[in-house]
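Have a look at the structure below, then the notes.
A single protein chain has been removed from this complex, and every other one stays in its place.
Up next, chain A:
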């Protein structure tokens, strides 16, 4: 199946999101003969084949709903190999990197592929994602996942340490996204990866996600606009935006609850002076 193309009927090999109730979803790959145990009883995979996405499936003690996979549903249901980016951050990254069909994006590290799926969705069918992961198993798993989801033609996974070896590609990308412990090490190579223009102006956009490190003093003259965003507990630089999830109302059996997540304030110790290469 193609993750990023809507389909009507479930077939074997498809990824299906099973919705059992609020905050209770599972992602499965349909395979004849397999069974999925739920609290409503056993669900035979073969029962799913032929059902419409969005339709109900009966189980011995109840029913569950099948949903078409989307990068958003995948993000909350994927097997975590690393800490992932969630949809709120992903949406702002996509907006700030100005992704659209045809964009060529370079990403490192791939991690569990949460952001990768979202990027591919935004840039297909005529864009491409080059994603780099230095952990061999994660790189292989990511490649396998993209293949299972039918989107491998839009992405190239490379097993490579971009901080020490660079990206190895030049003059291709419209946008670069770095989610690394030491992104400044990859920055010179990332600059080269962006599409160059005659007047030495890089029209590409960087997004740098930092985990509890602050990079300051990125020579501003050389970069007209670098944007870094901050999620809870991490930090960034220059034009820094930070999210705080404020009020989430949930309806579950007449109850509503409010969850307020607050910002973790960072201190001066987090600041690491960055020397521009």
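Here is the rule we go by: a contact is a pair of C-beta atoms (placed from the backbone, for glycine too) under 8 Å apart; a residue touches a chain by one contact, two chains touch by 3 or more; residues count from 1.
Here is the rule we go by: contacts and distances are computed from a predicted model.
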Protein name as given in UniProt for the chain not displayed, "Cell cycle checkpoint control protein RAD9A", "tRNA (adenine(58)-N(1))-methyltransferase non-catalytic subunit TRM6", "Ribonuclease P protein subunit" or "NADH-plastoquinone oxidoreductase subunit 2" | "tRNA (adenine(58)-N(1))-methyltransferase non-catalytic subunit TRM6"
In the complete assembly, which of A:35, A:58, A:83 or A:137 touches the absent chain?
-> A:58
Using the touch definition up top, pick the residue from A:27, A:92 or A:185 that touches the left-out chain.
-> A:92
Residue among A:13, A:41, A:62 or A:101 that touches the chain left out of view = A:101
Against the chain that's been left off, what residues of chain A make contact? List them.
-> 4-8, 19, 22, 50-56, 58, 65-68, 70-72, 87-88, 90-92, 94-96, 98-102, 118, 121-122, 124-126, 197-203, 214, 216-217, 221, 224, 228, 230, 235-251, 263, 268, 271, 273
